[in-house]
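Partial view: only certain chains, each at its native spot in the assembly.
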């Protein structure tokens, strides 16, 4: 039997403390709502972490023991320390999967990995969202069907300032007339990244079965597949080279 | 008659001052060797900038007056100020083209825009490099032919830690047995980015006619094509929405 | 002064003869409605071709003198001869641009170049279509703005059975609740291909200024950029090889 996939669910966990409406929807916090259906899976080992814990709950030990990290943040992106962002970035490049949710599009870690504006248009109102599956053969879309609906959600609209996705899986339709690339993947280093749009804190989105299914699918898809230690960058030739009259003047392996 | 395309050639300009071999190859600096063939083009207006000038030669006025920026750096990446990197990044996202050369793969600006390791393997020896054109219909490959050769160059080898390129134009063969994706493009924001591998400071690479042709092609390809001012992100619906009982409790446009 | 870009507008030209409603919208045929705004451009040389002409209007001479071909077909895809499809395919692979409109998604030529189902969902009713620009820096989107609307159009819905586009430029929103990737590009051989969704025959879509602008942009974008004659596939080594004891038994250049 293989060892479990280790998932850490990170949540800003501020709205739940300050906004009774959010607290009513997510009494234990968004992180617990996200973690609950994952904990029901026997092959997953799930923990949570939040902004106001020491190291934002992401100590070196925790990160080293995380295979896939889920990220929910919104109004306190700036409070996440640059050191934590750098540590998470390093782990993603080493192979840790990353699932970024909703307003996490503007988190420091997502912007650092995308290298783009990550900007979009938005409206919090009475829009319905309908997510269309445009890549039904992708494992993240498994069990989703042609589309699914969220009766009310915050609207996110194009243009979404992201690099060309490696894979575009979902596109959203909104009542108010907008569209959005709401599920997309990228690789960075050895790590796999999935961005998934739904989940504004004032709606019960993370209690929706299909949303939970997509996140579970994404966690499994994003699991690390290699643990290569990169070789020394200064490398010897594999084929014979002509003699090098300047060899003595060359830099040695440590020069950069 | 249209206004000229404004090109700024940025060079670290350190090796030329400290290494007689480099000085012999590039007596006015790599930036001037890069600028000379561009200056011969009537549709281009070319200036240079170097690390040790105030603002690294990239004042807000200069950046605002630059359509395409060429970047060569190597041993002093860390000396480029974070403020300058942020300013260049902003301009790229607004639409400025960026052509990153050779060891610029490890520059702060390239890493910030790629969001990846940008690592590779290397060897400074007696390798020949042969660059194969794999996308001959791309404007950057115009006039290049099936391949071109650099009799001696530093070797760069895969794996190259970059996001999937939007377009892969050249792949290099090296005598010592390695290959490398040596010409590739990405979009970030409204800006177009081209990475081009050749140009180690101890070889006369930037005097090579085909290398000069590729860089000229890249400058024209990377020119800005839009100057959109992004609209306010908080957006009104284009279609009728149901009434919103919670409207009074909604955040206003300035909340993020 | 450079020679003009030679554009051929191909139209099935059947609905206009049989359906008074279509005839009222396009009295000279859809091809003439498409050609008229292109003819106003001094750098373009425009001709038309239709299904019921000899060789479907696409003789070898016409194809050889076409830089960019525009394709509109719907109910008579099967009547296009396989020879003509093969000839158009060959020209695209040699570098001719191809702009495929609306129901041309099911044309033989588009399916042959995509290698995919090219299937979609559809409804002819009272939908409004709003096309969002998701890649505003692309030359095909120049002058379009964040979105444009067609008051009534046939609905096309995802999943659209296409290979991953090289570039996704427009996504459509429809009143009835669907979305669609309505502007996308691919390269095949040396040729560039743009698919553009709008243009059902029972709506006045091709009289819409922005639709005309997109098609003009696409024609300019799709122009051939190389006229390489491919070298002989059997190729001599560029570097020394070990002696070949089996050389006498090797196939010669003509074996495939």
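In this document, chain identifiers A, B and C correspond to the written order of the chains, with residue numbering beginning at 1 in each.
Definition applied: contacts are C-beta pairs under 8 Å (C-beta built on N, C-alpha and C of every residue); 3 or more make two chains touch, one makes a residue touch a chain.
Values in this document were obtained by computation on a predicted structure and should not be read as measured data.
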item: Complete-assembly copy number [criterion: all chains share one sequence; 3 shown]; value: 4
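Just so it is clear, only the chains that are shown with their structure count from here on.
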item: Chain closest to the assembly centre - both centres taken as Cα means; value: B
item: CA centroid of subunit B to CA centroid of subunit C, Å; value: 32
item: Distance between the centres, which are taken as Cα means, of subunit B and subunit A, whole angstrom; value: 28
item: Where subunit A and subunit C are represented by their mean Cα positions, the distance between them in whole Å; value: 37
item: Contacts with 2+ other chains: residues of subunit C; value: 130, 135-136, 146, 167
item: Subunit B partner contacts - residues on subunit A that touch it in the complex; value: 21, 75, 93, 106, 112-117, 119-127, 155, 157, 161, 163-164, 166, 175-178, 186-189, 202, 230-231, 233-239, 241-244, 246-247, 249-251, 255-256
item: Of subunit B, residues touching subunit C in the complex; value: 95, 130, 135-139, 141-142, 146, 166-167, 175, 187, 189-192, 224-226, 228, 231, 238-239
item: Contact footprint of subunit A on subunit C as seen in their complex; value: 130, 132-136, 146, 157-160, 164, 167-168, 171-174, 177-179, 181
